[in-house]
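The complex is shown incomplete by one protein chain, all other protein chains being positioned as in the whole.
And now, subunit A:
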Amino acid sequence: MGVVEADMRAALDQPLLSVTGLTKRYGARIGCSDVSFDLFPGEVMGIVGESGSGKSTLLSCLAGHLVPDEGQVTYSGRDVLAMAETERRRLSRTEWAYVHQNPRDGLRMGVSAGGNVGERLMAVGARHYGEIRGAAADWLGRVEIAADRIDDRPSAFSGGMQQRLQIARNLVTGPRLVFMDEPTGGLDVSVQARLLDLLRGLVRDMGLSVIIVTHDLAVVRLLADRLMVMKGGRVVEQGLTDQVLDDPQDAYTQLLVSSVLQV
């Protein structure tokens, strides 16, 4: 094996995101506590747990929207928490993406669909209108939004379309790491299924690394390679998705999987 190949192999063996002892408190209340895990390139990790278990808090800390009280986050060898804000915000416009549960939080409702998708391109320096519009049209197609809706505002879109638009807007710059907080929440069941199929295709085609928060076990079964179960801010079990779902070790996970618990 040549030196270059050895380096590449080594890079693939390195986690893309490495989290150690992450803790976030809201005053006396625990948001999440002592969370540790590694995410490898191309991996999809699901985070499940009942409402209030700390999933969103954890995701916000990872994406830099919240500052944790303790712990370390390393992205691609870089200490995320020690990073200058400029650098972190640049990462979140280029290599990272964040899909909010409510598309209104992740879209500019007063800007056309094309402008919403084009914004990230312009944010990283794209200055050719024709090329920006072309990329926006291409991405609308990839998320199954008709080309003739490119100049419409998202307020004229259905919930499912808004969510697909938010995904296009996030993926247009070809990020490596995507954070998703309940991306199918609040949608009709049939709309959810279509969105999940779409997401699965995009994740596979783009080789994305994903951390997806959900309370829906069907979502993680379909998308996630690995699964982390949270309760009361702590991780109670983690492992390969099939293993955790088919042979849960933790008592809480067993309840969750047996659907005794309505999460």
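The rule is simple: a residue touches a chain if its C-beta (ideal position, glycine included) is under 8 Å from a C-beta of that chain, and two chains touch if they have at least 3 such contacts; residues count from 1.
Just so we're on the same page, contacts and distances are computed from a predicted model.
A.B. asks: Just to verify: the chain that's not displayed, which of "Alpha-D-ribose 1-methylphosphonate 5-phosphate C-P lyase", "CO dehydrogenase flavoprotein C-terminal domain", "Glutamate/aspartate import permease protein GltK" or "Amino acid ABC transporter ATP-binding protein" does UniProt list as its protein name?
C.D. replies: When "Alpha-D-ribose 1-methylphosphonate 5-phosphate C-P lyase", "CO dehydrogenase flavoprotein C-terminal domain", "Glutamate/aspartate import permease protein GltK" or "Amino acid ABC transporter ATP-binding protein" are compared with UniProt, the left-out chain turns out to be "Alpha-D-ribose 1-methylphosphonate 5-phosphate C-P lyase".
A.B. asks: In the whole complex, not just what's shown, which of A:R78, A:H128 or A:R204 touches the removed chain?
C.D. replies: A:H128
A.B. asks: With the full complex in mind, choose from A:S51, A:T86 or A:S190 the residue touching the hidden chain.
C.D. replies: Once the missing chain is taken into account, the touching residue is A:T86.
A.B. asks: Tell me which residue among A:G114, A:P175 or A:G233 touches the hidden chain in the full complex.
C.D. replies: Of the listed residues, the one touching the omitted chain is A:G114.
A.B. asks: Touching residues of subunit A against the unshown chain: what are they?
C.D. replies: 85-86, 89, 93, 108, 110-112, 114-115, 118-120, 122-124, 126-130, 132-133, 150-151
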